[in-house]
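Removed from the display is one protein chain of the complex; every other protein chain stays in position.
Residue numbering begins at 1 within each chain, and the chains themselves are lettered A and B in the order written.
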Amino acid sequence: MVNVRTMKPIPPLLANIEEREVLRKIKKQKLYLLALLLPFILFIIGFEIGPLVAMLKDSFYADDGIQVTIQQYLTIFKSKFYLQAIQNSLVISLFSAVTSVIIAVIAAYSFTKFSQKIQNRLLMIANMTSNFEGIPLSFSYIILLGNNGLFTLLFSKLGLDIFAGFNLYSWTGLILVYIYFQIPLAIMLIYPSYQGIKKQWKEASSLLNGTALSFWIHIGIPVLLPSIAGTFSILFANAMGAYATAYALVGSNYNLLSLQIASLVSSDVSLRPQLGSAMGVLLAATMIGAMWFNERMMRRIRRDLR
Amino acid sequence: MKSSLAFHKVIVGLLVIYLIIPLVGTFLFSMAGKWDHTILPESYTVKWYIELFQDERFYRALQHTLFLIVVTVGLSVVIMLPTIFIITVYFGKWEKWLQAASMLPYGIPPIVGAVGLIKVYSDGPIQIAGTPWILVGAYFITILPFMYQGIRNSLRTVNAIQLVDAAELLGATKFQAFRTVVFPNIISGILVSTLLSVALLFSEFAFANLLVGGRFETIQIYLADKLNKSGHLTSAIVITYYSIILLLTGTVLKLTFRKENAPSLLKG
């Protein structure tokens, strides 16, 4: 081995002191950088973590705000009314998510049959209409299908009573509007995974004596499945948390979890913030569960389609 | 295979009609003079738009919304840029915390966020419930995931850490490196997430209604209030509002599309 240390220069005597000086400077600089992070940390504590913790804490207090108790949770699970709200929210979310996913799976597949240019146009339409939600969307449905809606009047004049038993301001109406804003989102989420199904896979499958059907059963659907499941969980969470659409359409006429929470924490008549907090915690837990599920599914997709 | 293509055409056609009808309906309604028993309106008019544009309350609501957007998005850019830059470049091990904090709002719907915000800010030392400032805070968190992803991805795309290394070796200070080589290269990436955030805040209703309501009327609150009044006028508001959203998202799409097609800036 060659000795490379023969020509080592003599280090200056002051090196130690200089070194310390420099290290102090580096530390000072890091402190200065940390100071720049302060506004971010304040916002996170003040408007994200703080409120969540406050809500969690508040949910374990009695209505007087002094006594620590799990009474609020018991109230929810004993009350027919609140259980009904939760059930309604769950059913609407599940139903709208399932329907939208099915429609999106079929529609996105149809998209892939067109030229790239048309596909881009279609995606743009999906993207644009996905922004049509909340109050404006509800309004649109009111003027089309409400009591004096264009279609309602038109069809009754034409003697067609498809909409005779239909009431927009009810469960069916809510479902219809929810599905409308879920479909474009579902398409945008599912479409990319069709791109992941490579043409060569189909070719390989057919060279190995597979039929189109067996390709979809053994390869296509299994590959799409995580993406479908992930999309479903996002749509479900989206519907669970939806407030504006329901508020505009049914006001407080329909018993939904999000509408109940709103009236418990901000209305003038039925103010019970601790109970609202407890319901908020339940809703947040559902949402985080759904997001966690989606994250796991996405991880699988990324692994599969690498 | 021909019949199968026809099938897909029908599917896509139905879907597009389904998605477009509410928009077209609202648009026609906003332009309609008399319209009760025909498929298309019997006469057209722009008087609803004239009425709308003469409504001072509409302008005030628009002003309020724009104020909130400018303040929130501005604050977000000013705070998030250095934060993400400093953490990715100098405190790499904290990156996962930054990511967790930034992505959490994705899983928290406004209705849940509002519960805690009302609790924290309706009494105690900082009483800002009912003022626009609580909305600024709430909106800062609402757009956090978008701003975070936009800025972080831009920093990665331009390989910011290496650019800073190179600049420092050429004699630049950290601040100079950020200003001269990082910032100019990520503006377009930030622009996209900024516009997305603007569109998002433009259509935000839940926080506005629950935290502030009529005390600081935003465009969405105004719209909700008009919902049960003149249908034609409300249609005009919806269409005006939606045009602004379209303009914003259209710009975003165009920018993203252009970026994808542009030659990659850093080869190798």
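The definition used in the following text is that contacts are C-beta pairs under 8 Å (C-beta built on N, C-alpha and C of every residue); 3 or more make two chains touch, one makes a residue touch a chain.
One rule holds in what follows: contacts and distances are computed from a predicted model.
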{"item": "Chain not present in the shown complex, as UniProt names it (candidates \"Formylmethanofuran dehydrogenase subunit A\", \"Vitamin B12 import ATP-binding protein BtuD\", \"Branched-chain amino acid transport system permease protein\" or \"Imelysin-like domain-containing protein\")", "value": "\"Vitamin B12 import ATP-binding protein BtuD\""}
{"item": "Sole contact to the chain not displayed, among B:24, B:170 or B:247", "value": "B:170"}
{"item": "Which residue of B:185, B:203 or B:218 touches the chain not shown here", "value": "B:185"}
{"item": "Residue in contact with the excluded chain [from B:4, B:63, B:162 or B:228]", "value": "B:162"}
{"item": "Chain B residues touching the omitted chain (full complex)", "value": "158-159, 162-163, 165-173, 176, 180-181, 184-185, 263-268"}
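To be clear about the criterion, only the chains that are shown with their structure count from here on.
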{"item": "Whole-Å separation of chain centres (CA-atom averages), chain A against chain B", "value": "16"}
{"item": "Residue ranges of chain A touching chain B (in the complex, touch as defined)", "value": "30, 33, 36-37, 39-40, 43-44, 46-55, 58, 103, 106-107, 109-111, 113-114, 122, 124-129, 131-144, 150, 153-154, 157, 180, 183-184, 237, 240-244, 247-248, 258, 261-262, 265-266, 273, 276-277, 280, 283-284, 287-288, 290-291"}
{"item": "In the complex with chain A, residue positions of chain B that touch it", "value": "4-5, 7-8, 11-12, 15-16, 18-23, 25-26, 29, 35-39, 79-80, 82-83, 86-87, 90-91, 101, 104-120, 137-138, 140-141, 144, 199, 203, 205-206, 209-210, 213, 220, 223-224, 227, 231, 234-235, 238, 241-242, 245-246, 249-250, 253"}
